[in-house]
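Here it is, the structure in full.
One protein chain is absent from this view; the other protein chains keep their places.
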Amino acid sequence: MRYSLFSVLGQALRGQRDWKPQWRDAAPKAEYDVVIVGGGGHGLATAYYLAKEHGITNVAVLEKSHVGSGNVGRNTTIVRSNYGLPGNIPFYEHSMKLWEGLEQDINYNAMVSQRGVLNLYHSDAQRDAYARRGNAMRMAGIDAELLDREGVRAMVPFIDFDNARFPVKGGLLQRRGGTVRHDAVAWGYARAASDRGVDIIQNCAVTGIRRENGRVTGVETSRGFIGAKKVGLSVAGSSSLLAAMVDMRLPIESHVLQAFVSEGVKPLIDCVMTFGAGHFYVSQSDKGGLVFGGDIDGYNSYAQRGNLHTIEDVMEGGMALWPGLGRLRLLRHWGGIMDMSMDGSPIIDRTDIGGLYLNAGWCYGGFKATPAAGFCFAHTIARDEPHPHSAAYRLDRFATGHLIDEKGMGAQPNLH
Amino acid sequence: MLDRTPTFPLPVREAEQAGPPQPFRTASGGLIDRRRARDFTFDGRQLTGYHGDTLASALLANGVRLVGRSFKYHRPRGLLSAGSEEPNALVELRTGARREPNTRATMAELYEGLEATSQNRWPSLAVDALSVNALLSPVFAAGFYYKTFMWPAALWEKLYEPMIRRAAGLGRAANAPDPDTYEHAHVHCDVLVIGGGPAGLSAALAAGRSGARVVLVDEDFRLGGRLLAERREIDGLSGSDWAAQAVAELESLPEVRLLPRTTLFGVYDHGAYGAVERVSDHLAVPAAHAPRQRLWRIVAKRAVLAAGAIERPHIFGGNDRPGVMLAGAVRTYLNRYGVLPGAHPAVFTSSDDGWRTVADIAAAGGRVAAVVDSRPDVPVALRRMAEAAGAQVVAGGQVIGTRGHLALSGIEVRDAYGSTLRIPCDTLAMANGWNPVVHLDSHLSRRPVWEEAIHAFVPGQLPTGMVAAGAASGRLTLADALESGARLGAEAAESCGFAAETAGTPRTDPESTAHTPLWRVAKPRGKAFVDFQNDVAASDVELAHREGFRAVELLKRYTTLGMATDQGKTSNLAGLSIMAELTGQNIPSVGTTVFRPPFTPVAIGAFAGHHRGKEFRASRHVPSHAWCLENNAQFLETGLWLRPAYFPRAGETDWLQTVVREVETVRSRVGLCDVSTFGKIDIQGRDALTFIERVCANPFGTLKVGRSRYALLLREDGFVLDDGTVSRLAETHFVMTASTANAAKVMQHLEFCRQWLWPELDVQMVSVSEQWAQYAVAGPRARDVLRKIVDPQHDLSNEAFPFLGAAEITVGGGIPARLFRISFSGELAYEIAVPAGYGDAAWRAILQAGLPYGICPYGAEALSVMRIEKGHAAGAEINGQTTARDLALGGMLAKKKDYIGRVMKERPALTDPERPILVGFRPVDPSQRLRAGAHFLALGAEPSLTADEGYMTSVAFSPSLRHWIGLGLIRRGNERHGERVRAYDPVRGGDVEVEICNAAFVDPAGERMHG
Amino acid sequence: MRIRCPYCGERDNGEFSYLGDAAPVRPDGMDASSEAMHDYVYLRDNRAGEIRELWYHAAGCRSWLVVTRDTRTHAITDVQPAREVAKTRRAETRLAETRTVTPAGSASHA
């Protein structure tokens, strides 16, 4: 049933009786043209765009748990395209454009909310670095504004301008940035892909990747062998584990990133704001909770939870920036497994194994990339060549030196 | 207020009771202090309670039952519980900057002058305009918003979303700087006891008596747990007296620390726990020098989880009506607070302990309207007891609906024969079994397991070192709580090496916990709520099932069940049970309930503690700090350092004027700059030189004793890590400097190389950054000034102490010092290091000695201007993205040795001649200002990513050249001197034509510093 | 998380900074190939399970440590001073080398 005000009102009168499952809970077929491993945002989007853009509908998405059970449902919902390096800029802007038309495209309200993303700066050097980035964005046709202190004050008058250890001097603002209701992205893509014939197979864990003559032939799963002409890996923090099944080592470490939500309160902040002198960024959800985060815990982990030290670090950043947070209460904190790459940028590429494709290394930026990652990964799988927007995300760039290191932290994943 | 007034005569108030009458207060009993009246207000209404009350009990005592409005439908809500699981009774506590939204009335201790306000209603609690939402509830089903608000697209952000946001959220945050303070504290113990009820007290006693270090935390302000709420006997004492006795003994044990008002909110790895103590929340304002809250980091070898259990509500139509309460809560209000929540209470039970409510009400002299037991067989004794209390007993019946508007006025009961009875009552106590508090043991990703005997989840595999006792472990009787607590407390102490004696378990009066859960009432009348706070009804769970959201996580996220501020303490299992019924599975097959920290919400300020405002991070002060403060220096944050940035003089109106004067003074006369912030690493040992060769990219084999050399450090990936100097003070004694920003990183890197890469090298390394105050004395008269400072036996002539000389000297008549002839400014310059304690003296002495030469202090800004004039790379260029070649330093790389970064810097993309390289830029029109961050474009090129040729890294107004100059990275820059390009800076509206030039703007031959 | 520093005792993980897997060995010397260096710098097993990893006791004794920790549970089973581990490894490598080739007068830092 198409979603609209009319269908909602109609069902209100009918006791909501006629709604159907939003996606088919499919059982695996013997073989598919493409098997996507990972039923998160990226995997589902990839399946959707394979069907929509390339007419490839004999596709299965294999999910070891349930749809959206990984990072797509554990992030802080921020979308933006305020990157500074030419390898990243076109890709993230492509993603932003897809966000802007997503809801009409997939007929699902994912609450794309372009409330603005404001990165604060606290020194002249930081201002200049932001100017460099903002100028690069502008040269690519992306909106970016460099605000001075008063410009920031007009947006967020409640932050500490008077007694701060690192006084706020201004900010880089991307007004088109904002937030998206994360779960809805997974569900919306699942529904849209399912409607186009994609099989979404939940509770189906991949345990092996079968190869013959240097080409994949399918995957072993907890629900039996599933044949596939092509296999796309889109499993974020589990990328190295899947790669190990074909004896590949990746330039990736899995790290835990914690995220936080406060109790719901009436509207306080109307943009996404990041502290430039500590680890803290914040926005407010439509439900009223402040959603915030900071830095990764900094050690390899598959445990989906972090430790107290990082929590305190994030809260200190919050209080330093916004002293009015003191009496607000933290409601929940949780962790996700980040596929931290060696230069902080992702990989969307073929591998040396025929028919095996990799979408990984998203660090903590994977959510905002969901539409474009799906779009470009689908292109790579369908056409066997990179999409121009993801052309820089090659697996061999670490050997050639074509690194995309926005932060300049080098080959240390926990510093990106 | 529309609350019902009591219609039965309450017993005569006792004379010693202070304050005005409280209509629902019993005549006697309870653990409140009736002689200490506490005045408070709720929505402006003046009320009085007693010391020992919570806001909730005081409201009930005054007959206030409508306390809040629900999140979505704005339905009237009252108190469901008497504890931290409360989903409904959330209020704004206090006012002004201290306003705390979403405060559970059940946990707010009453204090004199307390001000509470209801929230999420307009214009008032009784008349709430948005209660119209309740009429639209057929539309507002779970997830309806995912299906609409999409057309037209533009209206989402302009209309729909602002509307939703205004309606959402519960209370209003103060959003003013928090006037109170918070602090942290650490405590280590052998045995941590979580919960101060019968199991916890027993565990603490058993462990404490053994001499083990014990910490007991409880969220309540009074220890005793359910012992305070039930009429029980232990060894002939009342439960509360037994608890008081236990507490007294624990207080007498020197190694036991009791932390009431302290919530253990999180369990972390390896025996680390987080707890928050509400030090001052029971006061109007914190006492002088006391924090509002204290965050405890507890490290425990063993933990006994004795956090009790939470009672389950029944799911029936209108079960959210104010007056419908958990039976255990009714007993708490009655027995602990001396409040009978209603004049006509009824009881709806599926368990034997529900009947205790009847007995307790009767014992307090109250009457009971009805007892509905969903089980068909009611023992005769219970029936008689209830009938004696005036109750109509309905066995095998179910409450299917409620009546009333803002408060309960009656219930609809379907009896065993299917007939519907209407029973007037103003309170309904629900008893549907108890859920052990499995929250804390699931924080470490462990799943609870289903225990069929009690129809509840109990802890599964517990975190290492943790055991569960009493109700938290599923042992629901008092006797079991006392026994398991004592036994596990003793075992915990023993496993820490203490000899614990197991005293006999105390005797208790008999009890029955027999229970047949009623997961939901069939065919309810009206909305049957599962999650009260998020307004999730049983029908929403059905809808989620219909739409395929059957996995427990999907159910939760789609319906928001369990995602409110109570994290579903009273609702998660109910949701699971309905999904189990719909999918034809048993409950554990559907899933388990997993809870995330914190156990209850924790103030963000408590986590931050001391670290806010100026104390967010430490401030490091330079040795000349006192002089700088005395002399109006303006500071600049560099990492943690406060560096003097510039020193304005009277009459100077802007920073640039000051900086220009400082630069001109250095270039023409002499200046003094505090460069103590650079890292200084003392490197000694037989293999010190070998070590330095391996960590530096340029060669050091020829460095002589008494000489310094520029040092370039790469990361292993071939990019520049940092630069500095290495000075050889003796054959095997070196001192390396690192930049201010990278000092700690470089030290860690060197330790990595020494300890892990080349452990065979005999190298001793220690930071001496803090030992030495180091000052640059720069300018043509630098030698003249230093001559007056350095003790006379040291020859400072150019011949004896040439450029890049390094020496250990003395100053001020024998004070050890170090002198380096290095120059960042390009002038004749020295850096003199004195012990930091003499730093202040040396600074003043040098300024005094320099007076005749026109010396002035200069700050980081002037230093930066001069390094740009000289084309030296600094932080803006050494940004982790540049190679030595990018910085035009490729020529100094060693060819014949291995060093960190040697191999990786040769990757094709890093040696591509198209890579931007560092050069100078000057504006074609000298009046134009340059800005760092501008990108370079060919003249006439349209701005685009492909046209982008690089960017400006640093700029300065050059006092020497009287125009702006810049350094920047541009493709093939070294081959393009003289070429003009655009410096394009759209974010600041800049677009300046610049000419590429040599990066060394001043004295390119470097003659001055050699002079 | 609590890490038992062999010198300082058990401390909160906030006192330490993290580098990563201790398995990769730097290909020292002038003949190190760029392929070997690439693998050392960039490729990681990133196992879900027990790994040996490098931590630095930054706020304590400044020792680099080799910590054996399970990345699924965070359980730590062993902590060793990195320098001692590295020395042992060097000695083993040298022993293996002398068994295969015996370079006369190879440079050592006696």
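Letters A, B and C mark the chains in the order given here, with residues in each chain numbered from 1 onward.
Convention: a contact is a pair of C-beta atoms (placed from the backbone, for glycine too) under 8 Å apart; a residue touches a chain by one contact, two chains touch by 3 or more.
Here, contacts and distances are computed from a predicted model.
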Tell me the UniProt protein name of the chain this structure doesn't show, selecting from "Sarcosine oxidase subunit gamma", "NADH-quinone oxidoreductase subunit C", "ABC transporter ATP-binding protein" or "Dihydroxyacetone kinase subunit L". "Sarcosine oxidase subunit gamma"
Taking the whole complex into account, name the chains on display that the unshown chain touches. B, C
Of B:97, B:187, B:237 or B:892, the residue touching the omitted chain is B:187
Touch as defined at the start, partner being the missing chain; which of B:839, B:857 or B:973 qualifies? B:839
Selected residue (touches chain absent from view) among B:41, B:495, B:619 or B:634: B:619
For subunit B, residues touching the missing partner are 181, 183-188, 213, 288-290, 297, 299, 610-611, 615, 617-622, 625-626, 629, 641, 676, 682, 684-686, 733, 762, 764-766, 768-773, 788-789, 811-813, 815-816, 835-842, 844-845, 848-849
Note that subunit C touches the absent chain at residues 7-9, 11-12, 14-15, 59-63, 81, 83
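FYI, only the chains that are shown with their structure count from here on.
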Please report how many Å separate the Cα centroid of subunit A from that of subunit B, as a whole number. 23
Starting from the mean Cα coordinates of subunit A and subunit C, work out the distance between those two points in Å. 33
Residues of subunit B touching at least two other chains: 268-269, 272, 297, 716-717, 904, 907
Of all residues in subunit A, which are in touch with two or more distinct other chains? 303, 307-308, 312, 399, 411
Along subunit C, where are the residues that touch subunit A in the complex? 1, 12-14, 17-21, 34-35, 38-39, 41-48, 51, 53, 55, 69, 71-74
Can you check the complex and tell me which residues of subunit C touch subunit B? 1-2, 10, 12, 17, 19, 26-30, 32-34, 37-38, 40-41, 54, 56, 58, 62-64, 74-76, 81-84, 86-87, 90, 108-109
Sort out for me which residues of subunit B touch subunit C in the complex. 268-272, 297, 299, 464, 686-687, 690, 716-717, 744, 747-748, 751-752, 754-762, 897-898, 903-904, 906-907
